[in-house]
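Worksheet for the structure shown next.
Left out: one protein chain. Kept in place: all the others.
Note that the chains take the letters A and B in the order they are written out, and that residue 1 is the start of every chain.
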Amino acid sequence: MDLSRFNLITIATPLVLGAGVLLVMLVDLLSGRANRRPAQLAALAVVLAAAAVCLATWNTGGVSFFGQVSGDGFASFFNLIFLAVAFLVILAGPAYLERNAIHFGEYYSLVLVSVMGMAFMAAGTNLLVIFLGLETMSLALYVLAGFNPARQSSNEASLKYLLLGSFATGFLVFGIALVYGQIGSTDLARFSAYLAGAGDPFAGYMGAGVALLLIGLTFKMAVVPFHFWSPDVYDGAPTVVSAFMSAAPKAAAFAAALRIFYAPAESLGLPWERILWILAALTMTVGNLSALNQASIKRMLAYSSVAHAGYLLLGILAGNELGAAGILFYLASYVFMNVGAFTVAWMVNRRGEGRYDLGDFAQLGFRRPLLAAMMSVFMLGLIGIPPLAGFFGKLYVFTAAVQAGYVWLVVIAVLNSAVSVFYYLRVMVIMYMRENEALKDVDRIPATFAAVAACALMVILLGLIPGSVLDVARAAVASMP
Amino acid sequence: MGPLTLITFLPALGAAAIGLLPADNHKAIRWTAAAFTLAVLLISVMLIPQFSQTHTGINDVDGFQFVEKADWIPAFNISYFVGVDGLSFPMLLLTALLCFICIFVSWGIKKGVKGYFALFLLLETGMMGAFVSLDFFLFYVFWEIMLLPMYFLIGIWGGPRRVYAAIKFFIYTLVGSVLMLLVMLAFYFNVKDPVTGANTFNMLAMMDQANHSPWLNLFNVRVLLFFGLYIGFAIKVPVFPFHTWLPDAHVEAPTAISVILAGVLLKMGTYGLLRISFPILPDATHTFAWFLALMGAVNIIYGALCAMAQKDLKKLVAYSSISHMGYVMLGMASLTAAGINGAVFQMFNHGTVTAMLFILVGVIYDRAHHREINRFGGLANIMPKYMGISAVAFFAALGLPGMSAFISEAMVFLGAFPVFQVYTIIGISGIIITAGYVLWTVQRMFFGEGLKDEKYKGMSMEQIRVHLPEINGRELFTLIPLAAIVIYLGIWPHPVLGMMNASLVHLVELVKAAPVVTAGLF
Partner (left out) sequence: MDLLHLLNQGLFWFFVVMTVVSAIVVVFSQRVIYSAFALLFTFFGVAALYLFLAADFLAASQVLIYVGGILTLIIFGVFLTAKIYTMDIPQQTHQRYLALLPVVAMLGLLTYGLFTADWKTVTPAAEPTTKDLGQLLLTTYLVPFEVASVLLLAALIGAVRLARPMQEEDRD
């Protein structure tokens, strides 16, 4: 047997994570019941090791394991995004978990397992691998969403996510089966070759297959009309988990979508373009309009992330290299803004879980100026004010869409961005301009603060060197087989 | 690193330095801010002798001075491309001067001192950057950078209705920038760099009509883009009917911020029209010059009438700004050398004069804690020095001969009259209204029976002087340089006019060379 077909370099990063999961469980077991610090440190070490491996094997893998996975720059880029998010939520998490008396070692292993699933979603060149990665990721998330069994809303979030998520993956599997039935393979190269060659993207079961694939993926992205779960789940889940969920799985879903649809984007045909067009327009509009009137910061951020999924769809729709690279850049900046914003949200929450009132932010600008300044960076980044990273993400994706001829959709997107200003700005108004409601002080938690500061720094940094990061993203897209 | 980069980023560096200082050491924070703005002012002034008055600029890269160019985002052909010509250099000097002065105007700020001065310096970076940018994208970035500090400065340090005013300001301006962004992208996709053949954000490349795509050569498209930009800039100027944010913002903003708002930010609107709309879309500009002139005339009359009706002194000055920016619009619409020189000179003069007026409003407000004109009276006896310096400012605002504003207004009318007789006559009649409200205000505030305020009833002059002390040294220090400039340029305007003449004449020729399109419009 030819062993060179099993090139472990291609899956080095998820392998490290897999070993890490076992290590973290072992450390947690050995370190006694009340002490979770060793597990946290082990998890951080695992993430750093995985990141080091990811950088060391950047774009060296190539397609391996009989065409099942590709360890290209695309996978490496996304792995780095996932790992960054994992690092931040693991660093920031303990204080929150302690506060709610739910500090269990499984938090760390579940986060790592979930990231491992995402890594396979980004690396998979076969629909089966992508599906299994998505299931691994989701399963860990279902449990994480219900990580606080004492709170009803957490249980509700978990159950809702599980039920709806299972349906979505059911659709995805059905779609894969239909695609297999049509082309006799689950290999993505065959899939795009078929679409490019056949000319008719609706031949036989292809139409139904692609439709179901899209439903499965857009559910994970929280695209309208498959977004109903996201505000309830983000709101009910423990907030550290919401931070993780709103960032990494969305990125993973877009990674999978790019893997599947980037190459055959040209040959998908007009009906799919129209459907994606409508989905994108609906998603950003519904997301933004719903976010306008939310009293809870968690629900507001949930709807805002729906809106961002809409902007990101523009990149998929554009189907050109800039669109794909733009999505990579957009996600690289978006995850930091979202993780940062969610983390600040639970840091300032003084009314107890389940009551995430925007009023918690009152006078934060004077109580904790640095924290408020960083929250402002996240809000402004989400609006897309230059020169923050969020602006360039939008610029790249919108530019790509214009190049592909979707001028009106971009106009809708720009107008939507203008609408979004209202609710993002409201947070800042409250932080700096609303009178104090005699709120208790915000805890000083160095590790969590460091995580938020790292997020803010990245949002600013990515805005200062957008060109070189885009070049890396472009190379990553070009390295896809 | 060239002088323009230094001028642009020194204030941001200052903001960072202030960020490192302890929050309760107000003295160190203030003096750091003063030092950085002074450095910027000194560098700007030292550039004056090096600035060639014969270089044209506008659309000619060799005509720009102190040019710096470096790649920023090569994938999109976005470069860090800065330089000045006769249009931007006076604005740069004005900004440097007003920012330095405003640090001293802000000396009395007590709440969140650190944040205030840091944001103020950041604002200066935004303004300087916008004036020196020659890349549309860079201009847009700096334009947005200005927006945020301003929003916070009004929203946190403003008056009782500051939140409302700040949000209104933000939303109006943001709508403007969204329009500008869309037009910018439209230009980007339809302008090819002559050397590389790629799309570019370079303004100078955009000004060369040969680089435009066929779509961008459709006149209807050009008109659409022209009005898109027009609304974006008109909000900033502000031109009627986009002006409603201005009185609110001015009334609520702290004194120094009003000064910057009126003195520099309003000019950003007319500057944008001259820097971007005029040379990139000369035919649309030439065709719709009458519209700009009409709006100018409307602004002059509308602003003056509103000013006359105000009881609040600060609102009066705010509306007078709207009126005075009307002269600028009228002057630049005329497309004559005299008119456009007058317009840009008026931008400079309005900056200095209105700065004085707002500082004076701040001085009296700090003492009386109200700004109602009718509750003052007889201030000439109580605060004679204040009265003296106020007289200079008010007379300059009304355009008295011997003051700088007279020259610029006269040039505007001289230039505009042959082209737009009706609008110019309407505009000139605005002067009469201006004289009316200025003199009426001076009369109500400084002369007459004495204070018409219940609070001071029965007090002797000595007791009143305790409540309303004479203008102090720091305040005079902020006002006297401005007064000196106003009078000096009123007698000898050449230093500023000489700077800008070559560029502006070139701009007029550029626009005039483009055809007036009358047929086939929509």
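We adopt the following convention: a residue touches a chain if its C-beta (ideal position, glycine included) is under 8 Å from a C-beta of that chain, and two chains touch if they have at least 3 such contacts.
Values in this document were obtained by computation on a predicted structure and should not be read as measured data.
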Displayed chains contacted by the hidden chain, counting the whole assembly: A
Sole residue of A:184, A:352 or A:405 that reaches the chain not shown, by the stated touch rule: A:184
Per the touch definition above, residue among A:65, A:82, A:161 or A:361 touching the missing chain: A:65
Residue in contact with the excluded chain [from A:48, A:163 or A:203]: A:203
Option touching the unshown chain, where A:9, A:45 or A:132 are the choices: A:132
Options A:12, A:27, A:46 or A:110, residue touching the unrepresented chain: A:110
For subunit A, the residues touching the chain missing from this view: 1, 6, 11, 18, 21, 25, 33-34, 65-66, 68-69, 101-104, 106, 109-110, 113-114, 116-117, 120, 126, 128-129, 132-133, 135-136, 139-140, 142-143, 146-147, 149-150, 178, 181-182, 184, 202-208, 211
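FYI, only the chains that are shown with their structure count from here on.
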Complex interface listing, subunit A residues touching subunit B: 365-366, 369, 380, 385-387, 392, 395, 398-399, 402-403, 410-411, 414-415, 417-418, 421-422, 425, 429, 432-434, 466-467, 470-471, 474
List of subunit B residues in touch with subunit A within their complex: 23, 71-76, 78, 112, 115, 140-141, 144-145, 147-148, 152, 155-156, 162-163, 166-167, 170-171, 174-175, 178, 181-182, 185, 188-189
